[in-house]
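One protein chain omitted, others in place.
Letters A and B mark the chains in the order given here, with residues in each chain numbered from 1 onward.
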Amino acid sequence: MPDRFWHQTAAIARRDLDRERRSGEVAWITIPFGAIALLLVPLAVGINQDVLSRIGTGMLFVVVMLFGVLTAVRRTNMETPAQRDAIALLGVDPVAEFAGKAMASAVLLLVFEVLMGVVALTLYGLDISEWGWMTLVLPLTAIGLAELGTISGAIATSINAGPALVPLLVTPLAIPLLLGATQTVELGRDGGNLSWLLLMAAVVLSLAIVGVLTARPLQETR
Amino acid sequence: MTSRIRSHWLDVAAAVAVIVGFVFAVASPRIATQGDAARMLFVHVPSIWLAYLSFTVTFIASVAYLFTRKLHWDLIAGSSGEIGVAFTSVAVIGGMIWGKATWNVYWTWDARLTLTAIMLFVYIGYLALRRAIPDPEARARRSAVLGIVGLVQLIPVHFSVTWWRTLHQTNTFRPRDIQMDGPILAALLVSVGAFTVVYVALLRHRYELARLEVEALEGAVAVSGPVAGDAVTAPTIGSGG
Partner (left out) sequence: MRYVVIGYLLTYGTLIGYTLWLARRLQAAHKRLGDRT
């Protein structure tokens, strides 16, 4: 039984990533859009290096929150009611569907984060040696945002305003991830960032539980 | 007929409660440590209480809907959500006014105020979702999930914002600094009670409106009046029946 679950999860994740690879929406649209957003800020607030160094990490995560969530509403992630019916009739476990989609989104988000990180390092003149904690923070953020995006995407599926609605639904609830990420990196171990890391882990876990519990009601959604 | 009298009484009670609450608020003695600005206590705290109450009711009704699939639970959830957004807006604006009166700044990133603002956005999203779905059953299912996810995820939001502010402490509201002796506590409790009665009265009417809207929708779907096909009648076979 658990075997079949993971099999389905992997199949769905693979399918989503394949579709994204073919369409290239994240690669050609979301990533450039995020990069431009990072470019915009210094144009607006001025190129004073002190200011930019101070806000750089924060801006990275703001862009990740706001634009990364677009990966959850990418066209290749949106299914028509007919497609969803087909999946349900095939006997796909709704929890596996949630897990698979979240995993695919998390992978895409992680790629997005790393690339945005490179852009931020460059444009804001940041010191990468201060970014050690990113190795933990980036995956946690990616998974948490992916979970939120998948749940919200399922809530808003097949609604005309869906792609516009999902970012609105996700962003306020993603604030613990934003705060956790920025505080972990900025405080460092001596500043007591372990509690922030634990908070992020708790959020990722609670979202996983919520995703699992709401998977079946959402699969039945017309 | 009797139910109409009953709801009439609730409205009257709500109106009376509001007046009584107002009287208590203005008649209460001046709060020594904070002066007149602290009178905002009697409108801001009840508004926040009601915001939390409304969204808790939305949460409970959402859970109830998912378990029973009875539409009236969703209508309660949605009604409470709309009232909640109204009270949360009042709470945020009241907090801003209190801040301006106390520290001459409209926004101080006080943890509680920031959290209230975030909560406002979560439930604006909830209302936006409901607006986007015309079909009552579909709307019910999706809103129920959001109603649950929203409240549950506000817990980590609460912790994260509170921790964040303890690190960067500047101006915070400390209602506990206000001496909660007799008359002030009484005025506060009366205000909270008054707002609660108002909430129940508003909820009842908003639920009625939601009910009517669903009925209107079902009526619109039903065919009424003559149709061209009426001219064609089915042939009777044998005794017909």
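Methods note: contacts are C-beta pairs under 8 Å (C-beta built on N, C-alpha and C of every residue); 3 or more make two chains touch, one makes a residue touch a chain.
All figures in this text were calculated on a predicted structure; none of them were measured in a lab.
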Where the missing chain makes contact, among the chains that are shown: B
Contact partner of the left-out chain, one of B:L10, B:M40, B:A77 or B:A117: B:M40
From B:I93, B:I124, B:A138 or B:V152, residue that would touch the chain that is not displayed: B:I93
Contact residue for the chain not shown (choose from B:V18, B:I124 or B:V152): B:V18
Positions on subunit B where the hidden chain makes contact: 18, 22, 25, 36-37, 39-40, 43-44, 47, 83, 86, 89-90, 93-94, 97-98, 100-101, 198, 202, 205-206, 208-209, 212-213, 215-216, 219, 224
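Just so we're on the same page, only the chains that are shown with their structure count from here on.
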Complex interface listing, subunit A residues touching subunit B: 148, 151-152, 154-156, 159-162, 165, 168-169, 171-173, 175-176, 179-180, 183, 195-196, 199, 202-203, 206-207, 210, 214, 217-218, 220-222
Subunit B - residues contacting subunit A, complex: 66, 118, 121-122, 124-125, 128-129, 132-133, 135, 137-138, 141-142, 144-146, 148-150, 152-157, 159-161, 163-164, 167
